[in-house]
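Heads up, one of the protein chains got dropped from this complex, but the rest are sitting where they should.
Labels run A, B and C following the written order; every chain starts at residue 1.
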Amino acid sequence: MSTGWLVGSVVIAVIVAPLIGGLLRGIDRKLTAHMQGRIGPPIIQNFYDLIKLFGKKPMVAGKPQLVFAWGYLFLIITAVVFFALRQDLLVVLFILGFAGVCLVLGALSVKSPYSQLGGHRELLQMLAYEPILLLAVIPIALKTGGFPITNIFEYGQPLLPNLWLTFIALVIVLDIVMKKSPFDISSSEHAHQEIVRGVLTEYSGPYLAIIELAHWYELVLLLAILGLFWIVGSLWWLSILTPLAIWFILLITDNICTRLTWSWMVKFAWGVGISLIALNILVVNLGWM
Amino acid sequence: MLPEPIHLKLELEDETVVGVTPIIGYIYRGIEKAGELNPFRNNVFLVERICGICSFTHALCYCEAVEKLMQVEVPPRARFIRLCWSELSRIHSHLLWLGLFADAMGFESLFMQCWRAREIILDISEMTAGHRIIQSTSIIGGIRRDIDKEMAKEVEHKLSDFKELMDNTVSPTVYNDPTIKRRTVGKGMLSKEQANLLGAVGPILRGSGVPLDIRQTGYAAYKETGFEPIVESDGDCYARTIVRLREIYQSRELILKALSLMPEGDISVTVRGNPPEGEMIHRAEQPRGEVVYYIKGNGTRNLDRLRVRTPTFANIPPLLTMLPGCELADVPVITLSIDPCIACTER
Amino acid sequence: MPWMLPTIWKNLFSRPVTRRYPFKDIREPFSGYRGKLHFDMEKCNLCSACAQLCPSNAIVVDKEAKTLKYNPFACIYCATCVEACPRKAITMDTHYSPPATVKSEETCRP
Partner (left out) sequence: MSLEKEVVVDKAELIPEVQNLLAQKARYCSSTCLDLGDKFEIIHHFQLEDSVDFTKHIKVRINKEDTLPSISNIYLAATLCENEMQDHFDIKIIGLAIDFKKRFLRAKESPEFMLTKEKKEEVSP
């Protein structure tokens, strides 16, 4: 690939990803509203919100908060750039993990009990999904012969038929990262529940906007990782449709169940997620798939 | 954290609650004192404003207390219509609560469906009484608006719409959903003995297996319509939810029964004079539990003392025993399971 | 979980039940709704029966100045005055009183 092409794809990824992310969040709100029988906000409401938040007076509860907010955004953008450059998938996921740590540290750097509790829960949440995320790379690497994303492109046939167990495990991760019921334990969608907004409680104005923006990047990145499973062959368009379908299913799940507790989440994520991946590795190694 | 101005000072060990102190007093309005300064007839409008949800039952209880003290016989038709309104307020209060309860568990779509069903009931209130919640229709000596035959038919029609909506959306979810059960079953346990000793009232008491409901005393027209309290024996948050859900259906039946049994006649009698010297206790069953009105007249147009013991006031001690030992994530669920109304509590 | 599914699926493909309240599709209030108060000063003879009975003292009658002052923000819309008026000079329509940014009083003169 030429350098020009690479630079182009990076620029597109950095600019287009938040647009898609914001739009998806807007559609999410609209669809959720319709499922509940409401009219809901306009689809571009989230952009309005973001612009308004950026226009507010910056206020932080302490310097570290500022650093961690920016750190969170930059690390996630870095992960997106790495992904666009088709670098090592493992590295992308590690950077994503670091970004998560930033969010937790930002929450723990203030004294508010809600923020603290949110931080603790976010940590537990990471404890629940990080192992799955990292383990999920292994069957992909086994199949394609290495960690770089380029390998997946060059593999020649779609991964999903062989690795659908891993795919399901990744869907669980996506649900946890999107903070949708039953996994919305570290920051609830609405500010009047349980721990107010958890990790986000103490952020306001532009810094809340930064975090929101980072969430959009994160959402698009994870959907793109899910898209990797179809990327090659004549069925490439499924690599766009499948993540969107999964995303829609997660919206429905959000609307048909309650928030559950963190202990249940860790048990479920580890129990189901890890065993799915382990089974997948076993199956791939034995050559049944 | 909660849609109510109560400050629960929790002592935590990790995420387990070990101690709790309630701090209230943020919205104290001195209504008991205001009740002594107001003329006794205007107090009806005052006590309606103690609570924005069970407003009608407050007015009903106050009116019946004063009527008992003044030995006024209310026309039977008025008693039946009072029953209808008080049951309507029960339905909408329970649905409001159920919605908030679902919301506390992060179940937003159930929350919306509950409030959607509640809208039908509020429409009935608006149609029959003129206002949605604070109706100002009960006065000393009777009521101010009649429900005529056509309106009764319309009410029945709307109630059947309501039942259909409940049957299709809210009830199956609450009865079956495993995630709701996971959050409520076995949480906030209160045994029968504890409930009795701590003076719990309303659905908390009945959720713990005590068949006690003030409607059994037969105030308003409950004697004519007949009444059996709804009891669940588990004593946890789920049992309280089921008690309330079943009461919604029961209230609907009671309204229909009252509308069909309603005798013709006047809806109010003129009450002259002032309350005589003497004291009177009257109780009514609010959506949240029993409300106790103590009034003392002194022969003038002002009351000597007006004391209101609201249901949440009685339910706070049980809450204090339910909370220790639970997880932090369960605190909103358990606290909401008593259906707290702090505006009532402080008056 | 699956028990909520039919509901949200149905909602997704049917029209929302909420309304854009102050702007569009406002439901007509029921005929018995107690809304805004109107004083017909042609009929009023300033007997101040309404002012005496008003639970929230929203009506003040000044016989000297021949005015009737009505404060819609103190009014609780209980319709006691409508029933009390011996000359039926007070009526209520079925509209909600509109929200306002300043609390104002109405002064009526016969």
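Everything below uses one rule, namely that a contact is a pair of C-beta atoms (placed from the backbone, for glycine too) under 8 Å apart; a residue touches a chain by one contact, two chains touch by 3 or more.
Remember, it's a predicted structure, so these values are computed and weren't measured experimentally.
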{"item": "Where the missing chain makes contact, among the chains that are shown", "value": "B"}
{"item": "Absent-chain contact - pick from B:Glu11, B:Glu228, B:Glu253 or B:Glu279", "value": "B:Glu279"}
{"item": "Candidates B:Leu212, B:Ile230 or B:Leu261 - the one touching the absent chain", "value": "B:Leu212"}
{"item": "Per the touch definition above, residue among B:Thr21, B:Ser160 or B:Ser191 touching the missing chain", "value": "B:Thr21"}
{"item": "Where the missing chain touches subunit B, by residue", "value": "21, 24-25, 28, 30, 32-33, 36, 39, 69, 196-199, 212-214, 216-217, 274, 276-281, 283, 290, 292, 294, 296, 298, 300-302, 304-305, 307, 309, 313-314, 316-317, 320, 346"}
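Throughout what follows, only the chains that are shown with their structure count from here on.
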{"item": "Gap in Å, rounded to a whole number, between the CA centres of subunit C and subunit A", "value": "51"}
{"item": "Residues of subunit C touching at least two other chains", "value": "1, 3-4, 8, 17"}
{"item": "Residue list for subunit A, restricted to those that touch at least two other chains", "value": "35-38, 255-257"}
{"item": "Of subunit A, residues touching subunit C in the complex", "value": "31, 33-40, 252-253, 255-257"}
{"item": "For the subunit B and subunit A complex, residues of the former touching the latter", "value": "1-3, 15, 102-109, 112-113, 116, 177, 179-180, 182-183, 327-332"}
{"item": "Residue numbers on subunit A that touch subunit B, as the complex places them", "value": "32, 35-38, 114, 117, 120, 181-182, 184-185, 188-190, 192-196, 255-262, 264"}
